[in-house]
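My questions all concern the structure below.
Every protein chain but one is kept in place in this view of the complex.
On to chain A.
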């Protein structure tokens, strides 16, 4: 019996010839990460274990991206804990404010997470790196503490689901729409405990940015990991940046899948996920034109990459943000910020009347830099629209791609990209 890419990576990392879904294994880890929310908790646990040093100071990233630049005294204390720990243990990849970006945008960009890796992160969207052909999954702080001490962690080998997309992707339909629509079909627990393997001719032509967006939201379907077989596009992406060796794994043709979904995307549209679940999706053309909004957020580990900002800028160019709307834009990393600056995107945003924040998770989790008030409504390019996600428990979040978000910012209501004149 053949194995899936997920099973092969897990087998190799647990020194086994084969692994089976349901099997409990201990796997060696190539890279691990935590942030300023999950890290401090992990540090406390790490100290309880009594290990003198971390397993490898060059395979750990500590990333203060959630409440930074620090929003209040308590979060400053948490960041300090992370910083002090990083110094004490010589953690090579600690990123200080000014150099820090949103973890799941930063690490692929830095070439620290690579094809064939086995990775855990104390953050649920660690599944993002599956886009590079890695096994990567989110865990809690205790898991992270254990991994820091031992360089390994326990896993239950997941069953795999295969998602095949074919046809021709229509204009304005992005990786974000593919994954939202998929979650819409299978539900927020449709892939619970499982691996989601994305494939098909549509995926094969998608740039890395869209692939990262797709795998980023695997967790929103309850999955353990999302994964895409590496190919030429992957190679192109990692070539210049890889800081370690990497390995390409592929699924066998006789690998076992719990379920195979096949979709022709040629008639798909941009979609919007209504409150309060990412699965609550509606095609843009079916949405009434009177859902007025107070804020638009373009950013996050889902859609804060340069490609996303380019799409948003294309729509916003020569337009003004609606008088009743606050548009907040967050380039996900300093490098993306710099590129956006050089390409003139930042100027377009500022001309339109947007507010640009430093790279940070801030608004995405209702932390700071754009928290919603009671009764307010936002369109966001993020990944979660749970109750209270971006602020007051009685606020609402609508998830969309960057083009829909930008068009909505101009028109002051949920709007399709084709409702706005593109001025080149």
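Definition applied: a contact is a pair of C-beta atoms (placed from the backbone, for glycine too) under 8 Å apart; a residue touches a chain by one contact, two chains touch by 3 or more; residues count from 1.
Assume contacts and distances are computed from a predicted model.
Asker: Since a chain is absent, check the UniProt entry for it and pick the matching name: "ABC-type quaternary amine transporter", "3-isopropylmalate dehydratase small subunit", "Cell elongation-specific peptidoglycan biosynthesis regulator RodA" or "DNA polymerase IV".
Answerer: "3-isopropylmalate dehydratase small subunit"
Asker: Just to verify: which one of A:200, A:222 or A:412 makes contact with the chain not shown?
Answerer: Residue touching the absent chain, from the options given: A:222.
Asker: Among A:143, A:177 or A:376, which residue is in touch with the absent chain?
Answerer: In the full complex, the listed residue that touches the missing chain is A:143.
Asker: In the full complex, which residues of chain A touch the absent chain?
Answerer: 24, 37-38, 40-41, 44-45, 48-51, 66-67, 71-72, 74-75, 78, 121-124, 126, 138-143, 145-146, 149-150, 154, 188-189, 192-193, 219, 222, 224, 277, 365-367, 371, 384, 386-389, 393
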